[in-house]
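Scroll down for the structure; my scribbles are underneath it.
Every protein chain of the complex appears in place save one, which is left out.
For chain A:
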Amino acid sequence: MELTRRKILAIGSGTVAFATLSGLPAFASLTDDAIAAFTGGAETGEGAITLTAPEIAENGNTVPIEVSAPGATEITLFAAGNPVPNVATFKFGPLSASRSASTRIRLATTQDVIAVAKMEDGSFQMTKANVKVTIGGCGG
C-alpha cells in the first residue's frame, strides 16, 4: 500500500517532526536574519507583548495565532521552522483602538512562532511560543 501524506499523518506521527531535525538549523538562521531586518539589529525586550498559540496544533495547515502589544506601531510574526519565516506584519495607527491581531498560519513542522513588536518609542519587544505539529497517540 502506498502511503499518501494524509495517511502518514493519520497513522502515527512524525514525518513532520522528522523533517525538523534536518531543516531547523538553516531555517533558524533565516529567522534570525529576518528578525534583524525588522529590528535593524536593535536589542529586544520582553513582557509588553503577548502571543497566544495552541501548544499542539490541531491542524498544522491552519494554526490560530493571536498577538497583542499595547503601544505597538507594528507587529511582525515569524515562523522559525517554515521555509520562509516571515508570516505577516500588522501596522497600527494612533487611532487604533487595540494593538492586537489574530490570524491563522501554516506551520510545516514543530517550531517556534515568534512575534516582534515595534513600540511607539522605537524600541522592540519580542516573545515566542513553541507549537508542536504532531499526529499524536491515543488519549486515555
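One rule holds in what follows: a contact is a pair of C-beta atoms (placed from the backbone, for glycine too) under 8 Å apart; a residue touches a chain by one contact, two chains touch by 3 or more; residues count from 1.
Criterion: contacts and distances are computed from a predicted model.
Peer 1: Name the omitted chain as UniProt records it, choosing among "NADH-quinone oxidoreductase subunit J", "Autoinducer 2 import system permease protein LsrC", "Thiosulfohydrolase SoxB" or "Bifunctional protein PyrR".
Peer 2: In UniProt, the chain that is not shown appears as "Thiosulfohydrolase SoxB".
Peer 1: Touching the left-out chain: which of A:Asp33, A:Glu58 or A:Glu120?
Peer 2: Selected residue, touching the omitted chain: A:Glu58.
Peer 1: For chain A, which residues touch the unseen chain?
Peer 2: That gives, for chain A, the contact residues 1, 3, 6-8, 10-15, 17-18, 21, 52, 54-56, 58-59, 64, 102, 132, 134-140.
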